[in-house]
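For this view, one protein chain was removed and the others were kept in their places.
Take a look at chain A:
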Amino acid sequence: MTEPLLSIENLSVRLPQGADRSHALSGVSLSLAANEILCVVGESGSGKSVLANTVMRLLPPGVTPDAGRVLFSGRDLVGASEAEMRRLRGAAIGMVFQEPMTALNPLRRAGDQIAETFRIHTKLGAREIREKTLALLTEVRMPDPVAALRAYPHELSGGQRQRVMIAMALALEPALLIADEPTTALDVTTQGRILALIRDIQRRRGMGVLFITHDFGVVAEIADRVAVMQAGRLVEEGPADAVLNRPQAPYTRTLIAAVPPLLPRPGRGTEAPAILALDGVSKTYRTGGGLLPGRARVTHAVKDVSLSLPRGTTLGIVGESGSGKSTLARCIVRLLDPDAGAIRLGETDLAALSRRAMRAQARRVQMVFQDPFASLNPRRRAGELVAQGPMLQGASRAEAMAKARELFGLVGLDPAAMDRFPHEFSGGQRQRIGLARALALEPEVLVADEPVSALDVSVQAQVLALLDQLRDRLGLSMLFITHDLRVAGQICDRIAVMKDGVVVEAGPTAAVFAAPQAAYTGALLEAVPGRSWIPGRPHAPAA
């Protein structure tokens, strides 16, 4: 075996005082050969991003390596001077970041930002740089590369921005590409295309790629070798097939067990009478216009959607961003007013109610939100947040608090924690508080808008199990909004697939997964990363 491209030896990185642990990384040793993709997998806080930033020497102030070496082509980067690092960054080591929305400077044109890499490291003339930039944009398969040169980041879609980022990182043909969750913020179909692009360019150029991710599906899709990290330590490392299908470390096993297999659950009770029926619901947004006529833009966020939710079952609404699935959820709980159509909950048409009448009905349909960090008021105690709903509906404070205590137990939280503030809980715990808050009103229908997409995979599995269990125990009917087909397969009896505000397909989950009718559903299923890998079942990964 030849000398590895990147070799990390016994690396430890110290965190500033007062952090939750003393070291972000302790004693990590890894190596990456040229022409190889090494995936570093771990949950949030595992130190995987710190590892990437240590190689680039882009750590935040106060976070410093205190032991070990990072050898890049035989040179130690930990001890390298800042000037030496600047010569390497962008030239020999390229980096792609997670958030395509914020990783590009909003005030400068995309072409200019790619060209800057050439201007920093080479003495090429303006025309040559332009040609090379254009060639790069073509290589990353940007639609209309000439227009993209002059486009500002806000004029590009998320996937296009990520292509610009990749073009930027590849500009000087680096020997090593570091990709820090490059597809996490993208839609599933876009993610599939970007992963294929990275893999393709890596093969063509023979680069080494250090790929950071939390998603085992992505790992199954792209990795040659896998390293699993937990709390700053390397727990397992090996070829992708071995780690994915025959994991040795217990932690890897729990992580992989928590990944929902892309297998539909058997649907049940879909013949039960409908508790919620949507009939021709539409919602349009109008933007711009104002004093100047003719400039208004009309967006049909939800177009003529008719669905029904049988009592005691879970209906999944699946779609990519912009498909109108969240708008639909907000219309159902009347956070938005639908323009047309009926939303029948039992005998009541929620869409036709006045604001005041809706408030009286609010307890019958409750919502759980996506972001457990932003959806709880940080200045109120957890117990009060849960008790607030019943108190608004007329319960006394003592009754409401007793109810909250009971619910804390039900969702698996310690009732003693009722006096704490939201920031003292972890993400999964906060989502449990959100769930308790919704359940406090004893709703007939629970609308959950991406309730697990901000959570780590092991926490996600716990919350999904909790939702399932509560549905059975309380006889809840649930509308479950998600972009993740794996999650939908895990929890939904029926699913409806939305695209551009329209339901393109609806039916029992098993039927939809087995034989998708709409072409778009097929494309979505096709794009699920690692679709041929079923966790826990040895299976040759698709090459």
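By definition in this document, contacts are C-beta pairs under 8 Å (C-beta built on N, C-alpha and C of every residue); 3 or more make two chains touch, one makes a residue touch a chain; residues count from 1.
To be clear about the criterion, contacts and distances are computed from a predicted model.
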Record-based protein name (UniProt) of the chain missing from this complex, from "Cytochrome b561 bacterial/Ni-hydrogenase domain-containing protein", "ABC transporter permease", "Lactate utilization protein C" or "Molybdopterin-dependent oxidoreductase": "ABC transporter permease"
Contact with the hidden chain (one of A:13, A:39, A:70 or A:88): A:88
Which residue of A:33, A:120 or A:231 touches the chain not shown here: A:120
Interface with the undisplayed chain - residues on chain A: 56, 58, 86-91, 94-95, 97, 99, 102-108, 116-117, 120-121, 152, 154-155, 165, 168-169, 288, 291
